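A single protein chain has been removed from this complex, and every other one stays in its place.
So, chain A:
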Amino acid sequence: MRRRRNISLHPKYIFGILTAVCVAIMILSFLYGDKLSPVKTAFGSVLTPMQKGINTVGRTISDKMDNFQELKGLKSTNKKLENEVETLKFQNKALQQDKSELSELRKLFKLDSLYPDYPKVGARVIGKNTNNWYNTFTIDKGKDDGLKVDMNVIAGDGLVGIITEVGHNYSTVRSIIDDSSSVTGVFSKTKDDCMVDGDLTLVDDGYIRVGYIRNKQVQIKDGYEVVTSTKSTKFLPGLLIGYASNVKLDSNNLQQSGYLTPSVDFKHLDTVLVITKLKEKLK
């Protein structure tokens, strides 16, 4: 502190200088975004273990809170159900075991039959963007686990997003509901191309935007599946994005657009799968 007092520079000048620095970095990162990634990686590598550690704390807190809420509800209904439970207990147990096994098998079967070829790596979501404007998050695997930029990320049975940045032990994923995200999709039933764009104004309603459907004649019904197109430069073909709803002809009478319900529950994203195969680039 005393050292700074010796070199007394007026705050205005410091502000001016640092503003210039900011603008310079902005321009640099805009023009040469790739070359700055080692610096970013250095930051991330230091912060990721800390985030990981504190995340376990956060998770236990939220688990505890859930438990508490559950307990409250259970207490009030417990008395009513006690009698019923006694009679149904034995039956229920046996049935439930069967059911859980069945659903697990079903899940596995569906997942594998949907994406048979792609090799996948599981990863845990460890941090979300501190900014409320964006839907990007970090996962706990990085370069050391063989991940690369532009690898696709899925969860359950649908597309989550794409890796935009990799560090040694972490990667940043931009989800498809992010406002700056844009994916080339195709309606699997009608084979019509479309663009799927994230939009912040629709996040709360659980929608993403689908547009640029060039075919005016085709009638897109609610519930039609949209999967990633083979024409996409970065996304592997055939990944489920979501289901159409309310697709109509635009007022300019040139194309159709509407909404899409993503097949992934982005509110409760905890673990994701990263497809470790990259889309082959044209040379």
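Everything that follows uses one rule, which is that a contact is a pair of C-beta atoms (placed from the backbone, for glycine too) under 8 Å apart; a residue touches a chain by one contact, two chains touch by 3 or more; residues count from 1.
Heads up, the rule we're going with is that contacts and distances are computed from a predicted model.
Undergrad: Write down which listed name, "NADH-quinone oxidoreductase subunit L", "Small basic protein", "Rod shape-determining protein MreD" or "Iron ABC transporter permease", is the UniProt protein name of the chain that is not shown.
TA: "Rod shape-determining protein MreD"
Undergrad: Just one of A:Lys128, A:Lys189 or A:Lys234 touches the chain that is missing; which is it?
TA: Once the missing chain is taken into account, the touching residue is A:Lys128.
Undergrad: On chain A, what residues meet the omitted chain?
TA: Touching the chain left out of view, chain A contributes residues 1, 4, 11, 14-15, 18-19, 21-26, 28-30, 33, 36, 39-40, 43-44, 47, 50-51, 54-55, 57-59, 61-62, 126-134, 136, 138, 164, 172, 179-180, 200-201, 203-204.
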